[in-house]
Each structure stands twice: as C-alpha cells, then as structure tokens.
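Structure first, then comments.
One protein chain is absent from this view; the other protein chains keep their places.
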Amino acid sequence: MRNLKHLNWMIYLIAMVAIVLFLGSGKPIKIVGLFFVSGLAIGSLYALGGIGIVVLYRATGVLNFANGAAGAAGVMLAWQFADWGIWGPFTWLVAIFVALIISLVYGRLIAPLLAWREPVVKAVATLGFALIILGIVSFIWEDDPRKFALPSDKIGVYILGLRVTVTRLIAFAASICIVIGIYFYLYHTKVGLQMRSLANDRDLSALLGIPILKVETIAWGISGVIAGFTGLMFGDLIRLEPFVITFMVIPSIAAAVCGRLDNLILVLIGGLSMGVIESLLTLSQVFKGVRPIAPFVIAAVVLLWYQRGRRLTFSGTD
Amino acid sequence: MKMKTLPVALLALVVFAFTGQSHAATKCGANTGVAAKGKPIIVGGIHGNAPPGDFSASTDAAKAYFDCVNANGGIHGRPIDYRIENDQWNPELAAQAASKLVIDAGAVALVANGSFIEMAVNAGTYKKANIMSMAAACAISECFESSNIVSTNQGPLPSNLGATQYAQEELGSKNVGCIGLNIPNNGPWSCKASIDLMKARGGSGSMALLNPGAPDVNSALLEIISNGADTILMNLPAGLAIAVLKAAEEQDLRDQYVWIAPTPLYDLSVPKALGKYWDGKVFVNAELAPFQIGGPDAKNWKAVMDAYAKPEDPRDTFAQSGYLSATFFVKMMLAMNPKDIDNRAKVTQAIKNISGYRSDLMCGPYYVGDSDFHMPNHAGYMVQIINGGFKIVRECYEFDSAYFKPHIAIEKKLGLR
Partner (left out) sequence: MDSGLFRTTPSGRAGLLFALFAFFVLPAVVGGQWLKIFTSTGCFVLAISGVAFMYARLGMVSLTQVGLMGVGGWVVLRLNHAFDLPFELNFLAAGVITSGFGMILALPALRLRGLYLALVTLMAAGGFEIIFGTFQFPNGGEGFWGVKSSFSAEFRRPAIAQSDEAYMRYTIFVCALGILLIEFHRRLAPGRAWALIKRSEAAAMSAGVNVTLYKTWAFGIAGLLAGISGALLAGSLGLLSGSTFRASESIMVFALAIVGGVNYWLGAIVAATLFRILPALLNDWGLDADLSFVIFGAGLLHAVIYAPNGIAGQLMELGSVVGNKIEPVFGRLRIQNSAAKEKTELSASIEISDVSVHFGGVVALDNISASFTKQVSGIIGPNGAGKTTLMNVFSGFVSPEGGSVGIDGQILTELAPHKRGHWGLRRSFQFEEIADDLTVFDNVLAQLDGMGLNPSQNASDVAHALDIVGMSEHSWRPAVELNNFERRLTDVAKCLVGSPKVIMFDEPAAGLSSEETDKLGELILSIDKHTGAKTLVIDHDVDLIAKICEETLVLDFGERIAFGKTSEILSDPKVRAAYLGVEES
C-alpha cells in the first residue's frame, strides 16, 4: 500500500520532468532556466493559495471560495493606509488583520448555520460571501491603476539568470514554512488533534466533548491569517486589482485538488509544477497561447488518476 | 486614488466653496447664459465600466458639456436629454443598451461612447438604424472600420504606431517587441501596424500576446526578450502595463531596453504608481494634447469639468475626447436647420458632412465623411514620464503608415491637406 503511494509520486515527478525536457528541447539552456525559475515563482503563488484552502478544508470541511476576496480586501486597505502615509509594517498587519476578521465573521456567524449541509453547498455559500466582499471592495476603490510594493521588492538575487526578489523568496519560503508549521500543529498539539477529529466527523467529535466552536474558530482564524498574507503576496507579485486577486482562488483550488484537498506537501508540489509547466509552455509555438490552461489540465488529470479503476457503489461522501 | 466615499466628496465641495475658487468662464454652445426650455433632444451614450477598465470618463465629460450647453441656450433653445448606459464589458448589455437608446428612446445620435466591446456588437445595429455614433474612447478595430462610428480618440493602432515611430526616430530602436492582449481586434490588429512600420524602416518586430486574466505577465515579458527585442512596447490597459513594468523592475531590465507605450499610460496617477525607478525611462504617446498645453479648448474643458462635472469624475484623456465629441456634436447641431434636429436621418447626414472642425486638443482637423472607415485623429504628441509627471518631448506629429493611405486620400478630397 505504501509502495503504491510512493509509486504515484514517482510517476508524477517523472511525468513532470519529461514534460519539462520536452518543452525545453532545442532551446538554449539559459532561456529554459529563465522560464523555469519564472514558473517556480508563479507556481509558489498557486501553491500558497492552495495551501490556504486545504488548511481550512481539513479542519472544517469547507472549501472557501472567499479566501481570495478576504486577501484582496486586506491588501487594498493596506495600500490605502500606505497611500495616507502610514508606516509600512503596520499596513501589512492591517491587511492580515482585516482578512482574519472577514474569515472569522464567516466562520463564526455563517458557517455554523450550514454545518449540516453537504460540502458542495457549503462551498457555494462561501462564494456568496466572496461576491459580497468583492462588491464592497470594488465599490469603495474605483478602477484605477495602482501598485502595491514591499521593501523586499528592492533586493534580489540571481537564480539561473532570472532575478528573484526577496519578496518572491518570502512567498516561496512561506509556503514551505506554513506546510511544516501546519503539520506540526495538527500532529503535535492538542488543538491540532481536535481539529483532525473535527474534520473526520463533526457530530461524533461534539459527542466526544471536543469544543467545536473553539476549534473551528481557531481553524478559521489560521485560515484568515494565511489568506491575508497571501493577499499581500498576490497584490505585490501579480496585480493590485481586487477582481484578479479574488479569482486567483480558482487556480488555487486547482493546486489544492492536486493534493486531494488533504496532503499539503502534494499541494505544494502540485502548485509549483503547475507554475513551471505554464511558464515553459511559452516555449512551444503551438501551446503558448493557451498556457494559462496548464493548472486546470494538471489538476483534472491528477484527480482522475487518483480515482482510476475505481467504481462508485455505496452512497456516502467521497 | 479615487475613494468613492461620500465624506470625501462632501469635503471636496466644502473646500471648494471655502477657497472661494471662482470657476473660469465657460463657453458652451450658443453661450446665451439662458437655460434652455422646450422639447428635449434625445442623445445617447454608452460606456463600459467593469474590470479590467473604467471607460466612463468620456460620457461623464460629455454630460458635463451638455449640462453647460443646456444652461446656455441649448440647441436652438432646446435642451439635450443625454442618456448614458453602461455595458460592463458584456456583449449582452451592450446590445441591450443600444436597443434601449436607439430603438426605444429614439435617440438622434450617440455621443462620446467609450467601450471595449460595444462597437463590435452594435456597429450593425447602428448601420441598420441609420444612426451615427460620435465615439470618444475606442479600443477595437470595429470602431474605426465601420460606416456609422467615428471617434475623437485614436485607438491603439495609431497610438502604438506613434510611440514606435518616435522610438525608431529618436531612441534608436531597431527591434520592437509589442506586448498586447490576445483579443484579435485589439492586440494583434494594433501590434501589426507597428511591426510593419519597423520593417518598412529596416528594422524588425515581434509580438507576445497576453490573456487579460492571466496572473503571470512575466512569461510574456520573457518571451518578448527572447525574441531579441531592444524596445518594449506595452500595448496594454494601464493596470496590465504597470504589472509588466513591475515585472521588468524585478528583473532590473530598465536600462537594457527602451520602454514605450500608447495612450493608456497617460494618466495622472501612473507616474506615482510606477515610482522613482522608472523616472525618465518610459515614453508614452498621447492621443490628445497633454494637459500642460493649455489652449483655449483645453482651458474650456477644465472650466466645464470644474463647473458641471462631479469631483470624482476622472480628468484624463478620455474625458478630453468625450468633451471634444460633445463640442463637435453641438457645433454641428447648431449649424443645422432647427426644424431638422429631431430627424435622425438628417442628423446622420449632417454628421457625415462634418469636415474641418479644429481644436487645440486635437493635432489635426476632425472630419467624418461617408465611408466604411473613420479615423480622423491620427497625429499626436509624445511625452516622457519624469519627475512624477509628464514632459512633452515631441509636439504634434503625423504617424507614418500605409494604413492611413485611404484616410489621407479622403482628407485631400475634402480639402483638408
């Protein structure tokens, strides 16, 4: 059984390497390296978004479409404060705080009302919330070209010919740290254990005397903080536009799907490889136009591969 | 920054009132100073206001001008009833808006339209209904290549051309890389003319197309660079252009390439958004006279906006072109027989007969003519982003392309050259 799992990982990695080699064949190594690192940069953002989604899903069973919107609200407010001349680091805290509050509002007030519905309905409800946040944010800040910058943008290192700013390194490092941190939290703390129990069976956990509300609040809180940080990264590294940041949740879900909404390491690997493939597709004359489709194709294939040979029989959640 | 909150607006009005700023005298229409009464003349306007861009400045400015005209005797004593619709970059809404204005309301003309999609959807409708659209903020080919639409702005094809031409002549460009949106009647259409220009002058060019929603602009930048470009032409809406420049800043590419762009980057909030890094390094083509030119029309535009527009309405190039379309429309209507101004067919004919209207906001004369294409504005300025603002580096110059041969022929026929 364990061998099978490792076999899957091996197959995935081999497939990725094969695709990378295929796309890069015939092109100068320098160029390929450039696109490869560029792909890792965007991929780490997909992974970061996906990790935020999976962390919450594992603890509450809710696939949160509003993750991106919460982040967008946070980073827009941070930009506004910076525009009014407030000290930088304080604005970042504001961003994270705002996303945290938004997340908690949903998690404490609205999510419990839906606890008994099926996962799809819970996810769709978060979409409603995302639209409300997006609508309010778009209403307050009119369409205007804006830029969000962090001091770490100014410092950079060269990797394979591409200059990578410290901000990008932070995003990448953060995704790894969050994965490790969450792992330790879930498996080595009491609250983490309670969270895993909750995710497994909410009703049963309640019967066991696990403080549902407290544990869920913590889960939503952690998710909110991650969403706020991710929003800052998206605002800095992609575009400071609420609509774009909000709907980054869709490729983030693609990365989350790669990890089967469960395994954070796979989400990380999935997200990174999505970014790399998408970037390397620029080298292919045939596919360069459709390269943003890479995350979706990869996610779909991964999901179907996991379920191959399976047949649905008895009712129950999947 | 425009934060749409009531307190800010109120504060602005209060400040206005207390600084005792007197509005410069406006000059609108017949300029009688008497409010127009009588049966309103119905005029329509369609703009697009939804991500990724807000084109409402043109209709806002036209509305301000029409309000001024209505306060000054209207058109032969009758007020203009200007009805504005928003297409939200959605073809369904664009078609509905046209139906509402053209069929239901019976407008005699459309003025100051600004949209990414409306012209493509409605060009056929306008032709069938025999109505003219004097647009102001156009970005797609249908706007310039259909019989019933004419715009005061240039659109991406000439604007990119102007930037490329300046770069080839003054900045030593030999290989232009055009980054554009992958919308065929926008990106490829406009990039091609610039690339053809370079080829005609012994250089070369290439294009890299972006999906508007794509989060990763880096790969387009890398693609253009690997094509061997020495000049990067950012044929994109402001938000995306800024993202590309940010990616370039990350790579510290500023001094290795020449950076040029068409009009969308001529926006007062852009220099601040770009920051000190890009100071003096980005050259932008302006479709209309930059604000510092300050001719009589430009001053009047400012006065009209101050007196009649809302404080949060943008004061940018589209606002100027919207104002311009409105002034040309009113000028044409005032020259008509008062009995004819309710007759759409007569109004359409009169619009088609417009020739030789001049303004200090536009480099060349405005004209319409009876043809399947209209692009009266094809000469402009070049500005440089420097010291947190814009500096004019070249005043009115003609853009050089085979594309304009038919236009020049018509201008000769109308005696405008």
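Note that the chains are named A and B in the order they appear, and that numbering of residues resets to 1 at the start of each chain.
By definition in this document, a contact is a pair of C-beta atoms (placed from the backbone, for glycine too) under 8 Å apart; a residue touches a chain by one contact, two chains touch by 3 or more.
All values reported here derive from a predicted model rather than from experimental measurement.
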item: Missing chain: touched chains present in the view; value: A, B
item: Which residue of A:A123, A:V164, A:I178 or A:L237 touches the chain not shown here; value: A:A123
item: Among A:A15, A:I31, A:I132 or A:V225, the residue in touch with the chain that has been omitted; value: A:I132
item: Of B:S58, B:N72 or B:S146, the one touching the omitted chain in the full complex; value: B:S146
item: Option from B:A62, B:I80, B:A97 or B:V150 whose C-beta touches the chain left out; value: B:A97
item: Missing-partner contacts on chain B, residue numbers; value: 49-50, 85-86, 88-93, 95-97, 99-100, 102-104, 117, 120-121, 123-124, 141-142, 145-146, 182-185, 188-189, 211-213
item: Touching residues on chain A - with respect to the absent chain; value: 1, 63, 65, 110, 113-114, 117-121, 123-125, 127-136, 138-139, 247, 250-251, 253-254, 257, 261, 289-290, 292-293, 295-297, 299-300, 303-304, 307-308, 310-315, 317-318
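Everything that follows uses one rule, which is that only the chains that are shown with their structure count from here on.
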item: Approximate Å spacing (C-alpha centroids) for the pair chain A, chain B; value: 39
item: Touch list for chain A against partner chain B, complex; value: 31, 34-35, 38-39, 41-42, 45, 80, 83, 138-147, 149, 153, 156, 162-165, 168, 234, 238-239, 241, 243-244, 247-248, 251, 275, 278-279, 282, 288-289, 291-292
item: Residues of chain B defined as touching chain A within the complex; value: 1-5, 49, 51-54, 182, 209, 211, 213-216, 218-220, 222-223, 226, 238-243, 246, 249-252, 267, 269-270, 273-275, 312
